[in-house]
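To start, the structure itself, in structure tokens.
Left out: one protein chain. Kept in place: all the others.
Moving on to chain A:
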Amino acid sequence: MVDLIASDPWAGLLPVQAGAARLEAVDPGPLALLAPWPRAEEAMNAALRAAHGPGFPAPGRIETSGAARAIWFGRGQALLAGVVPDPSLRAHGLVEDQSDGWVVARLTGDGALDVLARLVPVDLRRLGPKGVVRTMLGHMNVAILGTSGGVEILAFRSMAGTLAHEIADAMRAVAGRAALG
């Protein structure tokens, strides 16, 4: 039997430290997209609570329970992170594995929001630890999650290199400014 070996999407790109900001890779665990059928939103919500704890998140919000995070991910969509979705959810909507579709990087440190202000056209200062936005980072579609002490950024796996490059570039510029005094 062949032995398949998992490869690292960041392949030596992370972590990056510049000034007061640090960018590092995060393993989010399993990821699955949940999208209830029309008129099945409540049923999905109940099934999600019963199976994993968190309810189906309101727009822009993250629901957390134990290892499971339900992250609002767009109109009528949530990304279930940290747990393998229970088969019972499939009765109420689309449940699709996305574990290898997205990479997650965590940006922390005092300069984190200054760094993202170079790249992201939305105001992240009020994101808070339970907030999420779907937005652009440079030219990439991303989701940005508030966490305590920083943010987590979800981007397409194929764009991991560009994501690391863009953020590292902005980190160095912000650190360069700080060095001016």
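The criterion applied here is as follows: contacts are C-beta pairs under 8 Å (C-beta built on N, C-alpha and C of every residue); 3 or more make two chains touch, one makes a residue touch a chain; residues count from 1.
In this text, contacts and distances are computed from a predicted model.
The unshown chain of the complex is recorded in UniProt as "Sarcosine oxidase subunit alpha family protein", chosen from "Sarcosine oxidase subunit alpha family protein", "General L-amino acid transport system permease protein", "TctA family transporter" or "NADH dehydrogenase subunit M". Listed residues A:P28, A:G93, A:G111 or A:G150: the one in touch with the omitted chain is A:G93.
Screening A:S65, A:T108, A:T147 or A:T162 against the full complex identifies A:T162 as the residue touching the chain left out. Taking the whole complex into account, chain A touches the unshown chain at residues 1-7, 9, 11, 33, 35-40, 75-77, 93-102, 117-118, 120-123, 125, 138-140, 156-162, 165-166, 169-170, 172-173, 175-177, 179-180.
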